[in-house]
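First up is the structure itself, then whatever we jot down about it.
We show some of the complex, not the whole, and keep each chain where it was.
Residue numbering begins at 1 within each chain, and the chains themselves are lettered A and B in the order written.
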């Protein structure tokens, strides 16, 4: 599994996939910088009038509902529909799932266009699995362990790879389960770390035909970069910047040495 | 007064209040990171279709008109109305007050929903007090001293706590006046420092029933973090990052040692 992460990282840097993101205002700068640092090329268009044209030229799509509204939801639906029709991989980030009925309704509509991958924190994945769990805003109030059964159910219902991110990240498809135990607690004090992980997953999905392995590569890369950044950071402010430096410099040997991956059957 | 700041900071970190912000695009990332660093939990939703639901679950609300438009103003009014009805504390940041008639009209409408706290620079507070002062864009061209009389008038007319931020910050309610003399000149060269102060005030307002003391705590915390960051920063770029580190690590002993607060009657 480590070999797969290493190979995918190498391929990503060679190919420089184009990733289109309809994402939230808070993290646009961060996720664009993370994509550039890891070797991808970001686009952040959202106009309905160019959505189909944009999706046509990209290798992967992110739909992140963090700062959704009635105009942007239309664009998200258009983009997801186009990606689905073209078999372009797309990643759904259900920010704040369960916090309001509007988010839930929007997510139900987006699911009809069959996301390739869904990444959320424990509360979001539980809410999305219709668990009627009360989400506290956009931060998780549940552990990834608790959410595992819901994640499996969601993966079965949607046929998407599901990633529950947290102290341990779970990556699930119908048959496989991988746990990623990289990352650092300080990452929870920087906004948009989950959204950034989603963007990295999309970059990997743009260069490999296996979305499960793309998700493992994205979460491992993110966790390792966070760990490396945290060694040097003096707080959440510097962590955010060192993270891009770490993504940019991440070496095969570091993945080999530090990646903590556990595989089992789903 | 220092004891109150220390106690409120401690409570804030224990409770982790949920703060909903309808704020400007320029500073969303910064204010979310500042809220996380100080111990609060940020939400940045703006959709009309979920505004009432969001305001219901949060402990405080920020309305910042920096990049207002006709769609966002509707959301701001909805959120302010809901907060007012629910007695949820809300903080108004009148960015660019006086710069255009549209800003002034919008502020007049927002004032009808009785903000708990208003924080602006001298020019903004003077404009908001209908002083017919010409504002130069979003930066202040007046000193806080000049604005003090206007701030008192505004506090009386609106029953809000008024904070005029600048080299010296003035915090005013009907009876009390506190001056905060912390901060650093380099902070004026980083965008969104005022907006960040507003966000911190809201976080404190979410955990104490006295909005006056919440404002003192917010401005003191912001000023101290800025000072600590400036000692290490080599310019405005590094200052911005070190500020989050400083907010995250700010100690009771540092508040005790360095806070410069002066109290008097309003």
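We adopt the following convention: a residue touches a chain if its C-beta (ideal position, glycine included) is under 8 Å from a C-beta of that chain, and two chains touch if they have at least 3 such contacts.
Note that this is a predicted model, so its numbers are computed, not measured.
Taken over the full complex in this file rather than the chains on view, the one protein sequence occurs as 3 copies, with 2 of them shown.
To be clear about the criterion, only the chains that are shown with their structure count from here on.
Averaged Cα coordinates give chain A a centre that lies 33 Å from the centre of chain B. Within the complex, the chain A residues that touch chain B are 24-27, 29-30, 66-71, 96, 99-103, 136-139, 188-192, 233-238, 240-241.
Note for the complex: chain B touches chain A at residues 18, 25, 28-29, 32-33, 36-37, 41-50, 53-54, 57-58, 71, 240-249.
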